[in-house]
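Just one protein chain is left out here, and the rest sit where they should.
Presenting chain A:
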Amino acid sequence: MSHDPAEMSEDDERPPPADRGRAEYADQVLENVLENVLVFLTCRRDRNSVSLVCKSWCRAEALTRSELFIGNCYAVSPARATERFERVRSVALKGKPRFADFSLLPPDWGAHFAPWASAMAGAYPGLEKVYLKRMSVTDEDLAVLARSFPRFKELALVCCEGFGTSGLAVVANHCRQLRVLDLIESEVTDDEVDWISFFPDGGTSLESLIFDCVECPINFDALERLVARSSSLKKLRLNRYISIGQLYRLMIRAPQLTHLGTGSFSPSEIVQQGDQEPDYASAFAACRSLVCLSGFREIIPDYLPAIYPVCANLTSLNFSYANINAAQLRSVISRCHKLQILWVLDSICDEGLQAVAATCKDLRELRVFPIDAMENNEGPVSDVGFLAIAEGCRKLQSILYFCQQMTNAAVVAMSNNCPDLMVFRLCIIPRYRADRITGEPMDEGFGAIVKNCKKLTRLAVSGLLTDRAFSYFGQYGKLVQTLSVAFNGDSDMGLKYVLEGCSSLQKLEIRDSPFGDSALLSGLHHYYNMRFLWMSSCRVTRRGCREIARQMPGLVVEVFSWNNNAQDRGEENDIVETLYMYRSLARRVDAPKYVEIL
(Lines give C-alpha, C1' and ligand atoms only; values in the text may rest on other atoms or scores of the structure.)
Protein backbone atom coordinates (compact mmCIF):
# COMPACT_ATOMS: atom_id res chain seq x y z
CA MET A 1 0.00 0.00 0.00
CA SER A 2 2.88 2.38 -0.49
CA HIS A 3 2.42 5.64 -2.24
CA ASP A 4 3.88 7.04 -5.33
CA PRO A 5 5.73 10.09 -3.96
CA ALA A 6 4.44 12.17 -6.83
CA GLU A 7 0.94 11.83 -5.40
CA MET A 8 1.99 13.41 -2.18
CA SER A 9 2.78 16.70 -3.81
CA GLU A 10 -0.88 17.58 -3.27
CA ASP A 11 -0.28 17.61 0.43
CA ASP A 12 -0.59 21.07 1.92
CA GLU A 13 1.91 20.58 4.63
CA ARG A 14 4.88 20.44 2.30
CA PRO A 15 8.15 20.92 4.11
CA PRO A 16 10.85 23.21 2.61
CA PRO A 17 12.76 21.66 -0.31
CA ALA A 18 15.88 20.76 1.67
CA ASP A 19 14.01 18.35 3.91
CA ARG A 20 11.74 17.01 1.23
CA GLY A 21 13.25 13.56 1.04
CA ARG A 22 12.98 12.82 4.73
CA ALA A 23 9.58 14.47 5.10
CA GLU A 24 8.15 12.55 2.20
CA TYR A 25 9.41 9.35 3.69
CA ALA A 26 7.77 10.27 6.97
CA ASP A 27 4.55 11.09 5.16
CA GLN A 28 4.68 7.79 3.40
CA VAL A 29 5.14 5.92 6.64
CA LEU A 30 2.30 7.86 8.21
CA GLU A 31 0.00 7.08 5.35
CA ASN A 32 0.89 3.42 5.43
CA VAL A 33 0.23 3.32 9.15
CA LEU A 34 -3.00 5.19 8.68
CA GLU A 35 -4.16 2.84 5.98
CA ASN A 36 -3.43 -0.16 8.12
CA VAL A 37 -5.53 1.35 10.87
CA LEU A 38 -8.34 2.63 8.68
CA VAL A 39 -8.84 -0.76 7.13
CA PHE A 40 -10.64 -1.73 10.32
CA LEU A 41 -13.00 1.19 10.26
CA THR A 42 -16.31 -0.04 8.92
CA CYS A 43 -18.89 2.50 10.05
CA ARG A 44 -19.40 4.90 7.21
CA ARG A 45 -20.16 7.87 9.42
CA ASP A 46 -16.80 7.38 11.10
CA ARG A 47 -15.18 7.10 7.71
CA ASN A 48 -16.78 10.32 6.55
CA SER A 49 -15.42 12.06 9.62
CA VAL A 50 -11.96 10.64 9.04
CA SER A 51 -11.94 11.88 5.48
CA LEU A 52 -12.49 15.44 6.65
CA VAL A 53 -9.38 15.64 8.83
CA CYS A 54 -6.95 16.61 6.11
CA LYS A 55 -6.03 15.71 2.57
CA SER A 56 -3.75 12.84 3.40
CA TRP A 57 -6.32 11.33 5.72
CA CYS A 58 -8.90 11.84 3.00
CA ARG A 59 -6.72 9.96 0.55
CA ALA A 60 -5.91 7.19 2.96
CA GLU A 61 -9.55 6.78 3.83
CA ALA A 62 -10.51 6.70 0.17
CA LEU A 63 -8.00 3.97 -0.52
CA THR A 64 -9.14 1.81 2.35
CA ARG A 65 -12.86 2.17 1.86
CA SER A 66 -14.06 -1.13 0.51
CA GLU A 67 -17.78 -0.61 1.02
CA LEU A 68 -19.32 2.24 -0.89
CA PHE A 69 -22.77 3.44 0.12
CA ILE A 70 -24.56 6.02 -2.01
CA GLY A 71 -27.92 7.01 -0.56
CA ASN A 72 -29.01 8.94 -3.63
CA CYS A 73 -27.64 7.84 -6.97
CA TYR A 74 -27.98 11.39 -8.28
CA ALA A 75 -25.98 12.96 -5.46
CA VAL A 76 -22.72 12.17 -7.19
CA SER A 77 -21.69 11.03 -10.64
CA PRO A 78 -20.40 7.49 -11.14
CA ALA A 79 -17.15 8.91 -12.51
CA ARG A 80 -16.51 11.03 -9.47
CA ALA A 81 -17.30 8.23 -7.05
CA THR A 82 -15.08 5.70 -8.80
CA GLU A 83 -12.26 8.22 -9.07
CA ARG A 84 -12.23 8.93 -5.38
CA PHE A 85 -12.66 5.39 -4.12
CA GLU A 86 -10.37 3.07 -5.97
CA ARG A 87 -10.56 -0.21 -4.12
CA VAL A 88 -14.18 -0.90 -3.58
CA ARG A 89 -15.49 -4.42 -3.18
CA SER A 90 -19.05 -3.70 -2.23
CA VAL A 91 -21.45 -1.07 -3.55
CA ALA A 92 -24.88 -0.04 -2.25
CA LEU A 93 -26.95 2.35 -4.34
CA LYS A 94 -30.35 3.83 -3.72
CA GLY A 95 -32.33 5.53 -6.45
CA LYS A 96 -35.92 6.63 -6.57
CA PRO A 97 -37.57 8.49 -3.71
CA ARG A 98 -39.79 6.27 -1.58
CA PHE A 99 -43.06 7.78 -2.80
CA ALA A 100 -42.34 6.08 -6.11
CA ASP A 101 -43.64 2.93 -4.41
CA PHE A 102 -47.09 4.50 -4.33
CA SER A 103 -47.29 5.56 -7.97
CA LEU A 104 -46.44 9.18 -7.16
CA LEU A 105 -43.40 9.20 -9.42
CA PRO A 106 -44.11 9.16 -13.15
CA PRO A 107 -42.64 6.22 -15.06
CA ASP A 108 -39.24 6.49 -16.63
CA TRP A 109 -38.08 9.11 -14.14
CA GLY A 110 -34.61 7.70 -13.86
CA ALA A 111 -32.38 5.99 -11.30
CA HIS A 112 -30.78 3.97 -14.05
CA PHE A 113 -28.17 1.53 -12.95
CA ALA A 114 -26.52 1.43 -16.37
CA PRO A 115 -24.05 4.33 -15.98
CA TRP A 116 -22.97 2.94 -12.61
CA ALA A 117 -22.57 -0.54 -14.00
CA SER A 118 -20.31 0.65 -16.76
CA ALA A 119 -18.26 2.93 -14.51
CA MET A 120 -17.71 0.14 -12.02
CA ALA A 121 -16.91 -2.37 -14.72
CA GLY A 122 -13.84 -0.33 -15.50
CA ALA A 123 -12.91 0.76 -12.00
CA TYR A 124 -13.62 -2.20 -9.72
CA PRO A 125 -12.53 -5.47 -11.26
CA GLY A 126 -12.57 -7.02 -7.80
CA LEU A 127 -16.17 -6.07 -7.06
CA GLU A 128 -17.97 -8.71 -5.03
CA LYS A 129 -21.23 -7.27 -3.78
CA VAL A 130 -23.93 -5.07 -5.23
CA TYR A 131 -27.00 -3.88 -3.35
CA LEU A 132 -29.54 -1.78 -5.24
CA LYS A 133 -32.72 -0.26 -3.92
CA ARG A 134 -35.33 1.45 -6.10
CA MET A 135 -33.12 1.45 -9.12
CA SER A 136 -34.03 0.84 -12.72
CA VAL A 137 -32.02 -2.20 -13.77
CA THR A 138 -32.09 -3.75 -17.22
CA ASP A 139 -31.16 -7.21 -18.39
CA GLU A 140 -28.21 -5.64 -20.12
CA ASP A 141 -27.05 -4.15 -16.81
CA LEU A 142 -27.18 -7.58 -15.23
CA ALA A 143 -25.17 -8.92 -18.12
CA VAL A 144 -22.55 -6.24 -17.52
CA LEU A 145 -22.38 -7.27 -13.87
CA ALA A 146 -22.04 -10.90 -14.75
CA ARG A 147 -19.35 -10.33 -17.38
CA SER A 148 -17.23 -7.69 -15.64
CA PHE A 149 -16.65 -9.05 -12.17
CA PRO A 150 -15.06 -12.50 -11.96
CA ARG A 151 -15.23 -12.54 -8.17
CA PHE A 152 -18.83 -11.42 -7.96
CA LYS A 153 -20.57 -12.99 -4.98
CA GLU A 154 -23.65 -11.14 -3.82
CA LEU A 155 -26.49 -9.43 -5.63
CA ALA A 156 -29.46 -7.91 -3.85
CA LEU A 157 -32.17 -6.08 -5.80
CA VAL A 158 -34.74 -4.43 -3.56
CA CYS A 159 -37.75 -2.62 -5.03
CA CYS A 160 -36.10 -2.58 -8.44
CA GLU A 161 -37.62 -2.96 -11.89
CA GLY A 162 -36.70 -3.08 -15.55
CA PHE A 163 -35.21 -6.55 -15.77
CA GLY A 164 -36.57 -10.00 -16.38
CA THR A 165 -35.87 -13.67 -16.11
CA SER A 166 -33.39 -13.43 -18.98
CA GLY A 167 -31.21 -11.12 -16.90
CA LEU A 168 -31.42 -13.51 -13.97
CA ALA A 169 -30.34 -16.35 -16.22
CA VAL A 170 -27.19 -14.49 -17.20
CA VAL A 171 -26.28 -13.85 -13.57
CA ALA A 172 -26.99 -17.43 -12.57
CA ASN A 173 -24.89 -18.77 -15.38
CA HIS A 174 -21.85 -16.49 -15.31
CA CYS A 175 -21.33 -15.70 -11.65
CA ARG A 176 -19.63 -18.88 -10.61
CA GLN A 177 -18.89 -17.71 -7.08
CA LEU A 178 -22.39 -16.48 -6.42
CA ARG A 179 -23.35 -16.75 -2.77
CA VAL A 180 -26.35 -14.45 -2.60
CA LEU A 181 -29.11 -13.76 -5.09
CA ASP A 182 -31.81 -11.79 -3.30
CA LEU A 183 -34.77 -10.40 -5.20
CA ILE A 184 -36.92 -8.51 -2.74
CA GLU A 185 -40.12 -6.68 -3.64
CA SER A 186 -38.85 -6.20 -7.17
CA GLU A 187 -40.76 -6.35 -10.40
CA VAL A 188 -39.39 -9.10 -12.58
CA THR A 189 -40.63 -9.45 -16.12
CA ASP A 190 -41.53 -12.90 -17.26
CA ASP A 191 -39.46 -13.41 -20.39
CA GLU A 192 -40.27 -17.09 -20.18
CA VAL A 193 -36.64 -17.94 -19.58
CA ASP A 194 -36.04 -20.85 -17.22
CA TRP A 195 -33.42 -19.00 -15.21
CA ILE A 196 -33.16 -21.60 -12.44
CA SER A 197 -31.77 -24.03 -14.97
CA PHE A 198 -28.95 -21.66 -15.78
CA PHE A 199 -27.06 -22.22 -12.56
CA PRO A 200 -23.97 -24.27 -13.42
CA ASP A 201 -23.91 -28.00 -12.79
CA GLY A 202 -21.97 -29.22 -9.83
CA GLY A 203 -21.87 -27.78 -6.33
CA THR A 204 -22.72 -24.10 -5.88
CA SER A 205 -21.69 -21.63 -3.18
CA LEU A 206 -25.23 -20.38 -2.79
CA GLU A 207 -26.07 -19.26 0.73
CA SER A 208 -29.13 -17.18 0.00
CA LEU A 209 -31.68 -17.49 -2.79
CA ILE A 210 -34.65 -15.19 -2.40
CA PHE A 211 -37.18 -14.94 -5.20
CA ASP A 212 -40.57 -14.67 -3.54
CA CYS A 213 -41.43 -11.56 -5.55
CA VAL A 214 -40.87 -13.24 -8.92
CA GLU A 215 -44.29 -13.60 -10.47
CA CYS A 216 -43.75 -16.42 -12.86
CA PRO A 217 -43.62 -20.19 -12.70
CA ILE A 218 -40.36 -21.87 -11.80
CA ASN A 219 -38.94 -25.08 -13.18
CA PHE A 220 -39.36 -27.10 -10.01
CA ASP A 221 -37.19 -30.04 -10.96
CA ALA A 222 -34.32 -27.71 -11.71
CA LEU A 223 -34.88 -25.93 -8.41
CA GLU A 224 -34.91 -29.17 -6.49
CA ARG A 225 -31.63 -30.23 -8.07
CA LEU A 226 -30.16 -26.80 -7.35
CA VAL A 227 -31.10 -26.98 -3.69
CA ALA A 228 -29.71 -30.50 -3.48
CA ARG A 229 -26.31 -29.34 -4.73
CA SER A 230 -26.14 -26.16 -2.64
CA SER A 231 -24.98 -27.42 0.71
CA SER A 232 -24.30 -23.92 2.06
CA LEU A 233 -27.84 -22.73 1.42
CA LYS A 234 -29.22 -21.04 4.51
CA LYS A 235 -31.87 -18.71 3.15
CA LEU A 236 -34.47 -19.82 0.67
CA ARG A 237 -37.59 -17.81 -0.10
CA LEU A 238 -39.86 -19.35 -2.69
CA ASN A 239 -42.49 -17.69 -4.82
CA ARG A 240 -46.18 -18.45 -4.84
CA TYR A 241 -45.88 -20.89 -7.72
CA ILE A 242 -44.34 -23.43 -5.38
CA SER A 243 -46.96 -25.68 -3.82
CA ILE A 244 -46.76 -27.11 -0.34
CA GLY A 245 -45.97 -30.52 -1.73
CA GLN A 246 -43.01 -29.08 -3.59
CA LEU A 247 -42.01 -27.16 -0.46
CA TYR A 248 -41.82 -30.44 1.38
CA ARG A 249 -39.48 -31.92 -1.18
CA LEU A 250 -37.18 -28.92 -0.93
CA MET A 251 -37.20 -28.82 2.86
CA ILE A 252 -36.13 -32.41 3.27
CA ARG A 253 -33.14 -31.64 1.08
CA ALA A 254 -32.21 -28.53 3.04
CA PRO A 255 -32.71 -29.08 6.78
CA GLN A 256 -29.88 -26.61 7.42
CA LEU A 257 -32.05 -23.64 6.40
CA THR A 258 -32.28 -20.71 8.78
CA HIS A 259 -34.63 -18.55 6.69
CA LEU A 260 -37.53 -20.04 4.75
CA GLY A 261 -40.17 -18.48 2.54
CA THR A 262 -42.79 -21.15 2.09
CA GLY A 263 -44.29 -20.21 -1.27
CA SER A 264 -48.02 -20.68 -1.66
CA PHE A 265 -48.44 -23.02 1.34
CA SER A 266 -51.29 -24.74 -0.38
CA PRO A 267 -51.51 -27.79 -2.57
CA SER A 268 -51.41 -27.46 -6.32
CA GLU A 269 -54.58 -29.42 -6.83
CA ILE A 270 -57.64 -29.93 -4.78
CA VAL A 271 -56.80 -32.50 -2.14
CA GLN A 272 -59.49 -35.11 -1.52
CA GLN A 273 -60.09 -36.61 1.85
CA GLY A 274 -58.05 -39.73 2.24
CA ASP A 275 -55.31 -38.56 -0.13
CA GLN A 276 -51.84 -39.42 1.02
CA GLU A 277 -50.07 -36.25 1.97
CA PRO A 278 -46.50 -35.98 3.21
CA ASP A 279 -45.84 -35.33 6.88
CA TYR A 280 -45.22 -31.62 6.58
CA ALA A 281 -44.69 -31.17 10.29
CA SER A 282 -41.79 -33.58 10.28
CA ALA A 283 -40.10 -31.59 7.53
CA PHE A 284 -40.37 -28.50 9.67
CA ALA A 285 -39.21 -30.37 12.72
CA ALA A 286 -36.08 -31.43 10.85
CA CYS A 287 -35.15 -27.79 10.26
CA ARG A 288 -33.71 -27.24 13.68
CA SER A 289 -31.99 -23.97 12.79
CA LEU A 290 -35.02 -22.23 11.31
CA VAL A 291 -35.47 -18.79 12.82
CA CYS A 292 -37.23 -16.83 10.11
CA LEU A 293 -40.42 -17.90 8.36
CA SER A 294 -42.33 -16.11 5.62
CA GLY A 295 -44.38 -16.85 2.50
CA PHE A 296 -47.84 -18.29 3.02
CA ARG A 297 -48.86 -16.58 -0.18
CA GLU A 298 -52.07 -18.52 -0.78
CA ILE A 299 -52.38 -20.20 2.56
CA ILE A 300 -54.93 -22.82 3.37
CA PRO A 301 -55.06 -22.51 7.15
CA ASP A 302 -55.57 -26.23 7.67
CA TYR A 303 -51.88 -26.64 7.06
CA LEU A 304 -50.78 -24.22 9.76
CA PRO A 305 -50.10 -26.90 12.38
CA ALA A 306 -47.21 -28.04 10.19
CA ILE A 307 -45.15 -25.12 11.41
CA TYR A 308 -45.73 -25.71 15.12
CA PRO A 309 -42.41 -27.59 15.56
CA VAL A 310 -40.39 -24.49 14.67
CA CYS A 311 -42.38 -21.84 16.52
CA ALA A 312 -40.40 -22.00 19.73
CA ASN A 313 -37.23 -20.92 17.95
CA LEU A 314 -38.71 -18.37 15.57
CA THR A 315 -37.45 -14.82 15.87
CA SER A 316 -39.10 -13.56 12.69
CA LEU A 317 -42.50 -14.43 11.24
CA ASN A 318 -44.04 -12.85 8.17
CA PHE A 319 -47.76 -13.59 7.82
CA SER A 320 -48.43 -10.45 5.79
CA TYR A 321 -49.88 -12.43 2.89
CA ALA A 322 -51.79 -14.87 5.06
CA ASN A 323 -55.48 -14.20 5.31
CA ILE A 324 -55.98 -15.89 8.67
CA ASN A 325 -58.29 -15.08 11.54
CA ALA A 326 -57.59 -14.48 15.21
CA ALA A 327 -57.97 -18.09 16.29
CA GLN A 328 -55.71 -19.36 13.55
CA LEU A 329 -53.08 -16.81 14.44
CA ARG A 330 -53.34 -17.60 18.11
CA SER A 331 -52.68 -21.28 17.50
CA VAL A 332 -49.31 -20.31 16.08
CA ILE A 333 -48.36 -17.21 18.02
CA SER A 334 -49.00 -18.73 21.42
CA ARG A 335 -45.97 -20.91 20.74
CA CYS A 336 -43.68 -18.11 19.57
CA HIS A 337 -42.15 -16.85 22.76
CA LYS A 338 -38.92 -15.70 21.17
CA LEU A 339 -40.52 -13.74 18.38
CA GLN A 340 -38.92 -10.38 17.67
CA ILE A 341 -40.31 -9.49 14.26
CA LEU A 342 -43.93 -10.03 13.22
CA TRP A 343 -45.67 -8.93 10.02
CA VAL A 344 -49.39 -9.71 9.79
CA LEU A 345 -52.60 -8.83 7.98
CA ASP A 346 -55.39 -7.10 9.84
CA SER A 347 -57.54 -10.18 9.22
CA ILE A 348 -56.32 -11.27 12.65
CA CYS A 349 -58.38 -8.45 14.19
CA ASP A 350 -57.86 -6.73 17.54
CA GLU A 351 -58.28 -10.15 19.13
CA GLY A 352 -55.31 -11.52 17.26
CA LEU A 353 -53.20 -8.58 18.36
CA GLN A 354 -54.19 -9.29 21.93
CA ALA A 355 -52.86 -12.82 21.48
CA VAL A 356 -49.60 -11.39 20.18
CA ALA A 357 -49.35 -9.04 23.14
CA ALA A 358 -49.93 -11.90 25.53
CA THR A 359 -47.08 -14.06 24.25
CA CYS A 360 -44.50 -12.06 22.36
CA LYS A 361 -42.83 -10.19 25.15
CA ASP A 362 -39.65 -9.82 23.17
CA LEU A 363 -41.29 -8.23 20.14
CA ARG A 364 -39.15 -5.52 18.52
CA GLU A 365 -40.91 -4.93 15.23
CA LEU A 366 -44.59 -5.18 14.31
CA ARG A 367 -46.22 -4.46 10.96
CA VAL A 368 -49.97 -4.74 10.46
CA PHE A 369 -51.13 -4.46 6.84
CA PRO A 370 -54.72 -3.97 5.68
CA ILE A 371 -56.52 -6.51 3.55
CA ASP A 372 -58.95 -3.85 2.41
CA ALA A 373 -57.32 -0.56 1.57
CA MET A 374 -60.54 1.41 1.21
CA GLU A 375 -61.49 4.21 3.56
CA ASN A 376 -64.15 2.83 5.90
CA ASN A 377 -65.84 3.70 9.14
CA GLU A 378 -64.64 0.56 10.80
CA GLY A 379 -61.95 -1.97 10.31
CA PRO A 380 -60.82 -5.24 11.84
CA VAL A 381 -58.05 -3.56 13.86
CA SER A 382 -58.23 -0.33 15.78
CA ASP A 383 -56.96 1.47 18.86
CA VAL A 384 -58.03 -1.57 20.87
CA GLY A 385 -55.47 -3.90 19.36
CA PHE A 386 -52.94 -1.08 19.30
CA LEU A 387 -53.35 -0.54 23.02
CA ALA A 388 -52.98 -4.23 23.69
CA ILE A 389 -49.65 -4.21 21.90
CA ALA A 390 -48.59 -1.09 23.80
CA GLU A 391 -49.29 -2.82 27.06
CA GLY A 392 -47.85 -6.20 26.21
CA CYS A 393 -44.82 -5.55 24.04
CA ARG A 394 -42.70 -3.13 26.01
CA LYS A 395 -39.54 -3.69 24.01
CA LEU A 396 -41.09 -2.51 20.77
CA GLN A 397 -38.67 -0.58 18.56
CA SER A 398 -40.50 -0.33 15.28
CA ILE A 399 -44.16 -0.27 14.35
CA LEU A 400 -46.11 0.11 11.12
CA TYR A 401 -49.86 0.02 11.72
CA PHE A 402 -52.73 0.48 9.28
CA CYS A 403 -56.21 1.01 10.70
CA GLN A 404 -59.48 2.80 10.15
CA GLN A 405 -59.81 4.26 13.64
CA MET A 406 -57.45 5.41 16.36
CA THR A 407 -57.51 7.35 19.60
CA ASN A 408 -54.99 9.74 21.10
CA ALA A 409 -55.15 7.76 24.33
CA ALA A 410 -53.87 4.58 22.69
CA VAL A 411 -51.01 6.40 21.00
CA VAL A 412 -50.08 8.20 24.21
CA ALA A 413 -50.10 4.85 26.00
CA MET A 414 -47.62 3.44 23.52
CA SER A 415 -45.41 6.50 23.91
CA ASN A 416 -45.26 5.85 27.65
CA ASN A 417 -44.92 2.07 27.54
CA CYS A 418 -42.44 1.63 24.72
CA PRO A 419 -39.45 3.85 25.39
CA ASP A 420 -37.29 2.03 22.85
CA LEU A 421 -39.37 3.10 19.87
CA MET A 422 -37.22 4.28 16.99
CA VAL A 423 -39.63 3.90 14.12
CA PHE A 424 -43.26 4.95 14.50
CA ARG A 425 -45.46 4.75 11.41
CA LEU A 426 -49.17 4.95 11.99
CA CYS A 427 -51.46 5.05 8.98
CA ILE A 428 -55.05 5.92 9.73
CA ILE A 429 -56.47 5.09 6.35
CA PRO A 430 -59.36 7.59 6.12
CA ARG A 431 -57.78 10.95 5.48
CA TYR A 432 -58.40 13.70 8.05
CA ARG A 433 -59.88 11.25 10.52
CA ALA A 434 -60.04 12.51 14.10
CA ASP A 435 -59.85 10.67 17.42
CA ARG A 436 -62.52 8.00 17.38
CA ILE A 437 -63.80 8.81 20.85
CA THR A 438 -63.12 12.49 21.46
CA GLY A 439 -63.43 13.79 17.93
CA GLU A 440 -60.26 15.80 18.45
CA PRO A 441 -57.28 15.98 16.13
CA MET A 442 -54.57 13.39 16.63
CA ASP A 443 -52.10 16.09 17.67
CA GLU A 444 -51.67 14.96 21.26
CA GLY A 445 -51.05 11.34 20.38
CA PHE A 446 -48.33 11.98 17.81
CA GLY A 447 -46.96 14.75 20.01
CA ALA A 448 -46.56 12.31 22.86
CA ILE A 449 -44.62 9.95 20.63
CA VAL A 450 -42.00 12.53 19.73
CA LYS A 451 -41.87 13.80 23.27
CA ASN A 452 -41.64 10.51 25.15
CA CYS A 453 -39.80 8.27 22.73
CA LYS A 454 -36.34 9.65 23.11
CA LYS A 455 -34.80 7.39 20.50
CA LEU A 456 -37.26 8.19 17.74
CA THR A 457 -35.57 8.51 14.34
CA ARG A 458 -38.36 7.79 11.90
CA LEU A 459 -41.94 9.07 11.99
CA ALA A 460 -44.90 8.72 9.61
CA VAL A 461 -48.11 10.51 10.53
CA SER A 462 -51.74 10.45 9.46
CA GLY A 463 -55.25 11.35 10.55
CA LEU A 464 -56.42 14.83 11.39
CA LEU A 465 -53.40 16.90 12.40
CA THR A 466 -53.24 20.63 12.95
CA ASP A 467 -50.17 22.85 12.98
CA ARG A 468 -49.96 22.14 16.70
CA ALA A 469 -48.83 18.59 15.99
CA PHE A 470 -46.03 19.96 13.85
CA SER A 471 -45.00 22.34 16.61
CA TYR A 472 -44.54 19.26 18.79
CA PHE A 473 -42.44 17.59 16.10
CA GLY A 474 -40.19 20.62 15.88
CA GLN A 475 -39.95 21.03 19.62
CA TYR A 476 -39.27 17.43 20.59
CA GLY A 477 -38.22 15.57 17.47
CA LYS A 478 -34.54 16.36 17.70
CA LEU A 479 -33.40 12.95 16.58
CA VAL A 480 -35.97 12.47 13.85
CA GLN A 481 -34.22 11.74 10.56
CA THR A 482 -37.13 10.67 8.38
CA LEU A 483 -40.58 12.23 8.42
CA SER A 484 -43.56 11.34 6.21
CA VAL A 485 -46.56 13.63 6.06
CA ALA A 486 -49.77 13.11 4.10
CA PHE A 487 -53.00 15.14 4.17
CA ASN A 488 -52.00 16.96 7.37
CA GLY A 489 -51.51 20.44 8.73
CA ASP A 490 -53.28 23.75 8.43
CA SER A 491 -50.78 26.27 7.12
CA ASP A 492 -47.19 27.12 6.34
CA MET A 493 -46.50 27.19 10.07
CA GLY A 494 -46.67 23.42 10.21
CA LEU A 495 -43.77 22.93 7.84
CA LYS A 496 -41.86 25.83 9.38
CA TYR A 497 -41.98 24.22 12.80
CA VAL A 498 -40.45 21.08 11.38
CA LEU A 499 -37.76 22.73 9.29
CA GLU A 500 -36.73 25.00 12.12
CA GLY A 501 -36.91 22.44 14.90
CA CYS A 502 -35.94 19.01 13.59
CA SER A 503 -32.21 19.45 13.50
CA SER A 504 -31.45 15.86 12.50
CA LEU A 505 -33.91 15.78 9.62
CA GLN A 506 -32.50 14.09 6.53
CA LYS A 507 -35.49 12.86 4.58
CA LEU A 508 -38.77 14.71 4.40
CA GLU A 509 -41.60 13.51 2.21
CA ILE A 510 -44.86 15.41 2.12
CA ARG A 511 -47.98 15.03 0.02
CA ASP A 512 -51.30 16.83 -0.15
CA SER A 513 -50.63 19.27 2.66
CA PRO A 514 -51.18 23.04 2.62
CA PHE A 515 -47.54 24.11 2.78
CA GLY A 516 -46.37 26.83 0.44
CA ASP A 517 -43.42 28.96 -0.56
CA SER A 518 -43.04 30.77 2.71
CA ALA A 519 -42.61 27.46 4.52
CA LEU A 520 -40.31 26.12 1.84
CA LEU A 521 -38.02 29.10 2.15
CA SER A 522 -37.77 28.72 5.90
CA GLY A 523 -35.62 25.63 5.47
CA LEU A 524 -32.72 27.17 3.58
CA HIS A 525 -30.44 26.82 6.58
CA HIS A 526 -30.97 23.10 6.68
CA TYR A 527 -31.36 21.75 3.15
CA TYR A 528 -27.69 20.95 2.67
CA ASN A 529 -27.92 18.68 5.70
CA MET A 530 -30.67 16.66 4.15
CA ARG A 531 -30.64 13.88 1.65
CA PHE A 532 -33.88 15.05 0.01
CA LEU A 533 -37.16 16.90 0.28
CA TRP A 534 -40.28 15.71 -1.55
CA MET A 535 -43.43 17.78 -1.77
CA SER A 536 -46.31 16.75 -4.00
CA SER A 537 -49.77 18.30 -4.28
CA CYS A 538 -48.84 21.00 -1.80
CA ARG A 539 -48.87 24.75 -2.37
CA VAL A 540 -45.36 25.55 -3.44
CA THR A 541 -45.08 27.51 -6.67
CA ARG A 542 -42.54 27.51 -9.42
CA ARG A 543 -41.37 30.88 -8.18
CA GLY A 544 -40.68 29.50 -4.71
CA CYS A 545 -38.81 26.51 -6.08
CA ARG A 546 -36.77 28.71 -8.37
CA GLU A 547 -35.80 30.87 -5.42
CA ILE A 548 -34.49 27.82 -3.59
CA ALA A 549 -32.52 26.78 -6.64
CA ARG A 550 -31.09 30.26 -6.95
CA GLN A 551 -29.95 30.46 -3.34
CA MET A 552 -28.67 26.91 -3.04
CA PRO A 553 -26.54 25.88 -6.00
CA GLY A 554 -25.59 22.67 -4.24
CA LEU A 555 -29.13 21.39 -4.56
CA VAL A 556 -30.77 19.85 -7.59
CA VAL A 557 -34.32 21.17 -7.66
CA GLU A 558 -36.58 19.02 -9.79
CA VAL A 559 -40.09 20.09 -10.59
CA PHE A 560 -42.45 17.87 -12.47
CA SER A 561 -45.97 16.91 -13.20
CA TRP A 562 -47.76 14.17 -15.00
CA ASN A 563 -48.43 16.41 -17.93
CA ASN A 564 -45.81 15.36 -20.39
CA ASN A 565 -45.52 18.44 -22.53
CA ALA A 566 -42.16 20.05 -22.16
CA GLN A 567 -43.45 23.18 -23.86
CA ASP A 568 -46.18 23.56 -21.31
CA ARG A 569 -44.03 24.60 -18.38
CA GLY A 570 -46.49 26.83 -16.62
CA GLU A 571 -46.35 30.25 -15.04
CA GLU A 572 -44.15 31.31 -12.17
CA ASN A 573 -47.09 31.58 -9.82
CA ASP A 574 -48.47 28.19 -10.70
CA ILE A 575 -48.44 25.59 -8.02
CA VAL A 576 -46.11 22.80 -8.94
CA GLU A 577 -47.45 19.30 -8.75
CA THR A 578 -44.25 17.75 -7.45
CA LEU A 579 -41.07 19.17 -6.05
CA TYR A 580 -38.18 16.80 -5.47
CA MET A 581 -34.93 18.34 -4.37
CA TYR A 582 -31.68 16.88 -3.06
CA ARG A 583 -28.12 17.85 -2.40
CA SER A 584 -25.80 16.86 -5.15
CA LEU A 585 -22.32 17.21 -6.56
CA ALA A 586 -23.59 16.48 -10.04
CA ARG A 587 -26.15 17.69 -12.53
CA ARG A 588 -28.63 15.20 -13.89
CA VAL A 589 -28.01 14.46 -17.53
CA ASP A 590 -30.67 11.81 -17.99
CA ALA A 591 -33.81 13.60 -16.82
CA PRO A 592 -36.96 12.82 -18.82
CA LYS A 593 -38.85 15.55 -20.63
CA TYR A 594 -41.38 16.15 -17.90
CA VAL A 595 -38.75 16.92 -15.32
CA GLU A 596 -37.72 20.55 -15.15
CA ILE A 597 -34.51 21.24 -13.26
CA LEU A 598 -34.55 24.78 -11.97
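Everything that follows uses one rule, which is that a contact is a pair of C-beta atoms (placed from the backbone, for glycine too) under 8 Å apart; a residue touches a chain by one contact, two chains touch by 3 or more; residues count from 1.
The criterion applied here is as follows: contacts and distances are computed from a predicted model.
J.: Assign the chain not included in the display its UniProt protein name, restricting the answer to "Cdc23 domain-containing protein", "Large ribosomal subunit protein mL43", "Auxin-responsive protein" or "Glycerol-3-phosphate acyltransferase 3".
T.: UniProt lists the chain that is not shown as "Auxin-responsive protein".
J.: Of the residues A:S56, A:N72, A:S166 or A:T258, I need the one that contacts the missing chain.
T.: A:S166
J.: Using the document's definition of touch, tell me which of A:G71, A:P115, A:P278 or A:P514 contacts the absent chain.
T.: Result: among the candidates, A:P514 touches the missing chain.
J.: Which of A:N32, A:S90, A:S148 or A:N323 touches the chain that is not shown?
T.: Checking the options A:N32, A:S90, A:S148 or A:N323, the one contacting the hidden chain is A:N323.
J.: Among A:E351, A:E440 or A:E500, which residue is in contact with the omitted chain in the full complex?
T.: Only one listed residue reaches the unshown chain, and that is A:E440.
J.: Among the options A:D221, A:E375 or A:E572, which residue touches the chain absent from this view?
T.: Going through A:D221, A:E375 or A:E572 one by one, A:E375 is the residue touching the chain not shown.
J.: In the complete complex, the non-displayed chain touches which residues of chain A?
T.: On the chain A side, contact with the omitted chain comes from 99, 101-104, 107-108, 162, 164, 166, 185, 187, 189-192, 213, 270, 297-298, 320-321, 323, 369-375, 402, 427, 429-434, 439-441, 460, 464, 466, 484, 486-487, 489-490, 511-512, 514, 537, 562-565, 577.
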